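Note that one protein chain is taken out, while the other chains of the complex remain in position.
Take a look at chain A:
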Amino acid sequence: MIEVKLHDIGEGMTQADILTFLVKQGDIVKADDPLVEVQTDKMTAEIPAPMEGIVKEFTVKIGDTVPVGTTLLKIEPLNSKLLQKPSVKMGKKTENAFQTSSSINTKSKRVMAAPFTRKIARDNGINIEDIQGTGPAGRITEEDVLHFIQNKSEQTTLLVNRSERENRRNDSLAEFPTSYSVSYSGRRKQIGTKMAHSLYSIPHCTHYEEIDVSNILQVKADWKMVNKNISATAFFLKAVSLSLKDFPIFNATLNEKEESIHIYNEHHIGVATDTKQGLIVPVIRNVEKKSLLQIHEELKYLTVRAQENKLSVKEMTGSTFTISNVGPLGGSIGATPIINPPEVGLLAFHKTKKRPVVDKNDQIVVRSMMNVSMSFDHRVADGATAVAFTNRLVQLIENPNLFMLELV
């Protein structure tokens, strides 16, 4: 009897939820036939049959959350002796049994690949025979395996939405035509867990401020005239970095265990980005050392990669402060940004709108105004410091000349 176990299907998972069984007791399965659908933090995946055999017994239930290494079901190997006697408990599956008997004689494909290439495939739970080689004489190269892994993960996501078992689920849902549910899993669940943790563990306090961005928009417009198109966000990022220089307490992380606040000299600023897959935070490193143009280019590059879901782990980790630019989405008044733990502060930029403003001559003038919401960890910093920090930011953005002086 072969025990089919939940193995690590990648990314160091430790456990998974059992979603569906794709076979029934007594079914005859071929090697690599999908048996069980499981869901990890990051994806839904099928556990395939390690070999040909009859499904004998399930050792877990749908809905169970089980650790890696748990036996999911047991399969009795289908040997040649059994095949010669198709009457053995095969019932209506007899036909299948004969089909499998022909495949049993099929020799596995011989592939050419360097041992290291085979190791990559093996480490990722991939049968190297499934890969088409593009190297000399059809040899499978490292790149072939890496492409295959990438394609496979994309396919796995697609498969979830199709297939027979999906229909099965829809059948049962037909009784409730007015509602439907989507899976709270994967990235959505990850975001949820992280947000809940942040809000439960960090005493959030949010300070709101409004900034007159008319002057900076004028500078931007002037530069555009000479073909230097720099996004407003790049300006804001640099202004945040300059403000963090004066108030480094917000460019910090809190380690409660060590009872220490780590204040960083480098400004690695995360930029919360809305994508089809949910909220992603690419990180622009060393904003304090970069020019506006560099920040602009990097931001553009990372945003595209975020939208295409191509960001590497390195590009998404290691931030010391986070900003969220909700302006393009439309929110103009304010919101409570949730801090990206273990960071200390998060600043949201809202939509810029033309509003009537009283100027220093008591005249009502039309100015481009933008609100910002500055959430901070009240354990680490106080309201007064947050106000001073935003004041500095306001000062820089409202006075482009002063801003430029800081850049010299």
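Please note the rule applied: a contact is a pair of C-beta atoms (placed from the backbone, for glycine too) under 8 Å apart; a residue touches a chain by one contact, two chains touch by 3 or more; residues count from 1.
What we mean here is this: contacts and distances are computed from a predicted model.
A chain of this complex does not appear here, and its UniProt-recorded name among "Nitrite reductase large subunit NirB", "Alpha-ketoacid dehydrogenase subunit beta", "Iron permease, FTR1 family" or "Cytochrome C oxidase subunit IV" is "Alpha-ketoacid dehydrogenase subunit beta". Among A:His7, A:Lys119 or A:Lys245, the one in contact with the hidden chain is A:Lys119. Counting over the whole complex, chain A has residues 114-119, 122, 142 touching the chain that is not drawn.
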